[in-house]
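Structure, as structure tokens:
Every protein chain except one is present and positioned as in the full complex.
A, B, C and D are the chain letters, set down in written order, and residue numbers restart from 1 in every chain.
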Amino acid sequence: MKTEKPSITLLEYDSTGISEIRFDSIEESRNFTRSREKIWLNVYGLHDPAIMAEIGRRFRLHPLIQEDILNTQQRPKVDEFAEYLYLVARYFDYDAPARCLTSDQISIVLGRNFVLTFQERATGAFEPVRERLRAETGAMRAHGPDYLAYALIDTLVDRYFIMLDHLSDLAEELEESALTRPTPSLLAEINRVKHEARSMRRAVWPLREVLNTLSRADNDFFTADTRLYLRDIYDHTVHVLESLESVRDLLADLLDIYLSSVSNRLNTEVRILTVLTTLFMPATLIAGIFGMNFHEMPLLADADGFWVAMGLMGGAAAFMAASFWRRNWLKTQ
Amino acid sequence: MKTEKPSITLLEYDSTGISEIRFDSIEESRNFTRSREKIWLNVYGLHDPAIMAEIGRRFRLHPLIQEDILNTQQRPKVDEFAEYLYLVARYFDYDAPARCLTSDQISIVLGRNFVLTFQERATGAFEPVRERLRAETGAMRAHGPDYLAYALIDTLVDRYFIMLDHLSDLAEELEESALTRPTPSLLAEINRVKHEARSMRRAVWPLREVLNTLSRADNDFFTADTRLYLRDIYDHTVHVLESLESVRDLLADLLDIYLSSVSNRLNTEVRILTVLTTLFMPATLIAGIFGMNFHEMPLLADADGFWVAMGLMGGAAAFMAASFWRRNWLKTQ
Amino acid sequence: MKTEKPSITLLEYDSTGISEIRFDSIEESRNFTRSREKIWLNVYGLHDPAIMAEIGRRFRLHPLIQEDILNTQQRPKVDEFAEYLYLVARYFDYDAPARCLTSDQISIVLGRNFVLTFQERATGAFEPVRERLRAETGAMRAHGPDYLAYALIDTLVDRYFIMLDHLSDLAEELEESALTRPTPSLLAEINRVKHEARSMRRAVWPLREVLNTLSRADNDFFTADTRLYLRDIYDHTVHVLESLESVRDLLADLLDIYLSSVSNRLNTEVRILTVLTTLFMPATLIAGIFGMNFHEMPLLADADGFWVAMGLMGGAAAFMAASFWRRNWLKTQ
Amino acid sequence: MKTEKPSITLLEYDSTGISEIRFDSIEESRNFTRSREKIWLNVYGLHDPAIMAEIGRRFRLHPLIQEDILNTQQRPKVDEFAEYLYLVARYFDYDAPARCLTSDQISIVLGRNFVLTFQERATGAFEPVRERLRAETGAMRAHGPDYLAYALIDTLVDRYFIMLDHLSDLAEELEESALTRPTPSLLAEINRVKHEARSMRRAVWPLREVLNTLSRADNDFFTADTRLYLRDIYDHTVHVLESLESVRDLLADLLDIYLSSVSNRLNTEVRILTVLTTLFMPATLIAGIFGMNFHEMPLLADADGFWVAMGLMGGAAAFMAASFWRRNWLKTQ
Partner (left out) sequence: MKTEKPSITLLEYDSTGISEIRFDSIEESRNFTRSREKIWLNVYGLHDPAIMAEIGRRFRLHPLIQEDILNTQQRPKVDEFAEYLYLVARYFDYDAPARCLTSDQISIVLGRNFVLTFQERATGAFEPVRERLRAETGAMRAHGPDYLAYALIDTLVDRYFIMLDHLSDLAEELEESALTRPTPSLLAEINRVKHEARSMRRAVWPLREVLNTLSRADNDFFTADTRLYLRDIYDHTVHVLESLESVRDLLADLLDIYLSSVSNRLNTEVRILTVLTTLFMPATLIAGIFGMNFHEMPLLADADGFWVAMGLMGGAAAFMAASFWRRNWLKTQ
């Protein structure tokens, strides 16, 4: 799903309506003149530096910001400039066949009357927000671009809960396996999921800080009312982080369960060895005794001496088996 | 105990008396007119959004608050608005047959002259407070709604101590099992209780912060006198958290005890194997020696040669047994 | 040592002298009239609520304080009121036969010219302070009640050092056992001592905070000079906490030593099994070989064939033993 | 690559051009007169104290600074003086043959119109910056010495990412080995890489603090514009530290994988022992039984008695093998 060709979409809107334009190249966009108050410009595909340069020039983005947008391994953060806020966050997706999480960097630039969003791949992350903007009632169009920015972040954070569910499901499957089928590859699997929980935490933790700052501090870009909503997503990120902690604790517990299953299996194996050895040893000794070449030995000449010997063997084995039975050693689990 | 039908109870009270009304539907409540100074409205069952909408409109609750009340997985918190405080906490219950804790979200809205409480199920959490309100002496009715809110939170926190006792009891039972009957399922059990201690901690920790804020900061909703009482519950939450830490440490220690019991069991098994093997080996060798076919061998022709051989076997076994006895290997524990 | 009957002692003192009165009931005390400037009222036994109520009324103690004094599982803390400071701390004692620590709650109320102390049992904790008050020189009587309160807390903190010594002694004994006699019950013992170190830490940690607050903040109850002394006990509590950390680290290390001793024991057992098995196996094989029934076999007809076979067995065993000797396997430690 | 002879390079530059001089001895430099506004003096090799003394006198460096420059085991830090800032950081390099990181101390002194850099060895760390200064366009020459200092630090921090890649590669190789070839030397290897991650963390953590301070605080040495760039490297150091945390977590996980691989190998070995023992035991018993010397025994006189016995042995072994097969014990992995 690597974006072959960059794709630029422009949504103009105000309380009276909305219009959408899609540019196939950055040249097309040059002739465009603005007709509505608020703009949302979305860019998929960051490998053409000309696009970034053009947008940077139009919206007067600082060179450092342009660099950060193109470098898709940024840590979530917010940078405040006189004309705009620059915010980085991460969008997470679950790759069901590979059973792992993938993540994409989302850059959001919030100006007085515009929102710019940038990402490498067309993930469809923002589709729900687009639908709400296009909605007949237009409730969302009445709000400023700060509310749009809020809605975009909210969409990202909502996804984190879904990702948490995936991680929990994975952890539960692994627990089941650790209890019943402990194999070394399971350990690598546990560590892989731990690694994903960790990388998700690395995306959410700084975002929490960003939201805390934005929702508390007085700034020009978010109205007091929208800040209430930011506070709400802040609460959600705290919740996500706590749940991630739980998932990590669960995974750490899994390691204990795994190691303990391996130990138990060793115990079982040693026990089987012991039981079998001791069942056969007395019998082997008895056979050896009656195989001795003494000229005078009891029983040898008896007609049913052989069967007496067999009986002794059986009896010894039965006695041993009974004593193991009392200790519950005969069930292998 | 899932609430089939939402149930709305209204308590009006002032220092002179108290009246209780139960509405079967939200429509009924529309005709109600207020007759006393202070109101406590309690709602069980949150699945009918119409009720929430109606109450929200009457008491002018912010849409975000309404949403938070309905989303019953909130983290405990307090949000201060101009007209009211919104507070979320969790009520814990012990499910004896399943030997685990259950929890319900409690939402409390405290206004100048009203308290609203919301929860999904009719847990009876607030029954003691109702009794105190109805009491003849009316000491509690003389206080403002802030004291009622305090009393409600106090009831929740008192329960935490009972839950702690349940967790400690579970931990002690598990310790007993870990020392005497270490089975892999025990480990899963230990992790389950750890998980519950963790989820309880997640409910109490933020509540502690909430109470700290409310008891220190100057706000319009709690009088200085009630704040002293809040400080007192704050101390209780600190105490609960410390005890939870102790329970968690105990459970972590349990893991060590469990793993060590498993190790000891392995040692015991190997020891039994060693003892039995070495008791039979010399005897088997002696039998083998006298089973050799040399034409000239000592003892073979002796009349009591056989018994000499048996004596050698018994002697070797006795010697081995004695040397194990000195090492205390013969007791299996 | 459970107090059968509450016991109330009143010490009145000023720089000129001291008088002591012991009340057998709360009624007796009603007729008492004060004759000296400073008062120290001590109560042993808290199960009679009438006493608390009477004292509470006389000294105008807030209902919450009265409740806290009776609830003997409080966390150490200080509450400042207009007329007095309320301080909770814990007294520790070492129960030599049971080899464990016990603790009692001490409540201290410091007013402008009085000190009240409450505890469940007559532990004798404050006897040294009483002696100093009664002393001829009267140096202590010249100080205000704040200095008395300091002296009381100082007595408690000094005991913590003695308790630390007991814990260290226990830890050292356990280390000795872990190295030489690792048994599962030892692990339970280690965890018990860990638990006690933990509970002591829970008593000292908040007291440290209390002393930090009292020694720094400006308040009416402690003079600047006494605050210097509080600072000194504050330093002591920090020292106690660091030493407790050390004890806890030692105990955590003990677990490693214990587990490693168990592992080493397993190694030793497996080694003994291996040595014995391999000493007997070649001999058994040789016996088996000469027990075969081939018509033509070497040595069988030789006069000293039997002794050659025995020599082979001994030689094989000696060879095996020598190779184990070189590996240092023959010493069981 | 130990610098045999100290080497001093002087770059003078302003927006109009750049001139470079290389001094072979400190005497040569005495006759030098400055011709351009900004100076960058770089010294390789710190073992000649005369050089340091001369430079210290010329640029009036505080004796403590001179000492710190010569002591190449400093912790990264910044010291602010009236005339200059003194900054210490570390340059990391990867020694491919030895598969380990090496590090060198870099001292940077930033004055109003000069930058001094000192390091023990000529690592080529700053070559990219020199190239940018010499570039035709001269964009960099237009900036003040603060921007030069930023560029130097930026070069160091960029290298940290390359070092991270090396560490990750090492960790992955070790994981592969831990899963398939667990040897004790691997553990020493894991600890060595952990040690290097730790030493890198010790270099980056304080640098992060330095950059945080410089980018936030108002000081005379960095313009507001350059501080934006410092903020950017600050973000990079945060990123490096988080990635280092991940590497360390990975290495800690490796230990678990290693120990678990060793355990699994033990299980496998015990299993093989058990399987082989139990395959041969019943056969040995049967052989013993038919080797007994009873006068009357079944089968002995039968023509195909021998083959019946062999069949019994084979049958017993096959039965045992089949029961192990069902347990999946016959595959050694």
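Simple rule for what comes next: contacts are C-beta pairs under 8 Å (C-beta built on N, C-alpha and C of every residue); 3 or more make two chains touch, one makes a residue touch a chain.
Keep in mind the model is a prediction, meaning the values are calculated, not measured.
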item: Chain not shown, its touching partners among those shown; value: C, D
item: Selected residue (touches chain absent from view) among C:I26, C:L64, C:C100 or C:V238; value: C:V238
item: Contact with the hidden chain (one of C:Y91, C:F118, C:Y147 or C:Y229); value: C:Y229
item: Identified contact with the non-displayed chain, of B:P145, B:P182, B:G291 or B:G305; value: B:G291
item: Residues of chain C in contact with the chain not shown; value: 175, 179, 228-229, 231-232, 235, 238-239, 242, 246, 249-250, 253, 256-257, 259-261, 263-264, 266-267, 270-271, 273-274, 277-278, 281-282, 284-285, 288-289, 291-298
item: Those residues of chain D which, in the complete complex, touch the missing chain; value: 62, 64, 68, 73-75, 77, 79, 184, 187-188, 191, 194-195, 198-199, 202, 255, 258-259, 262-263, 265-266, 269-270, 272-273, 276-277, 280, 283-284, 287-288, 290-293, 297, 299-306, 309-310, 313
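Just so it is clear, only the chains that are shown with their structure count from here on.
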item: Shared chain contacts [chain A and chain C, defined touch]; value: B
item: Interchain contact steps from chain C to chain D (minimum; 1 if touching); value: 3
item: Shared interface numbering between chain B and chain A [over half = same, under half = different]; value: different
item: Distance from chain D to chain A - Cα centre to Cα centre, in angstrom; value: 27
item: Residue list for chain A, restricted to those that touch at least two other chains; value: 259, 263, 266, 270, 273, 277, 284, 288, 291-293, 297
item: In contact (per the touch rule at the top): chain pairs; value: A-B, A-D, B-C
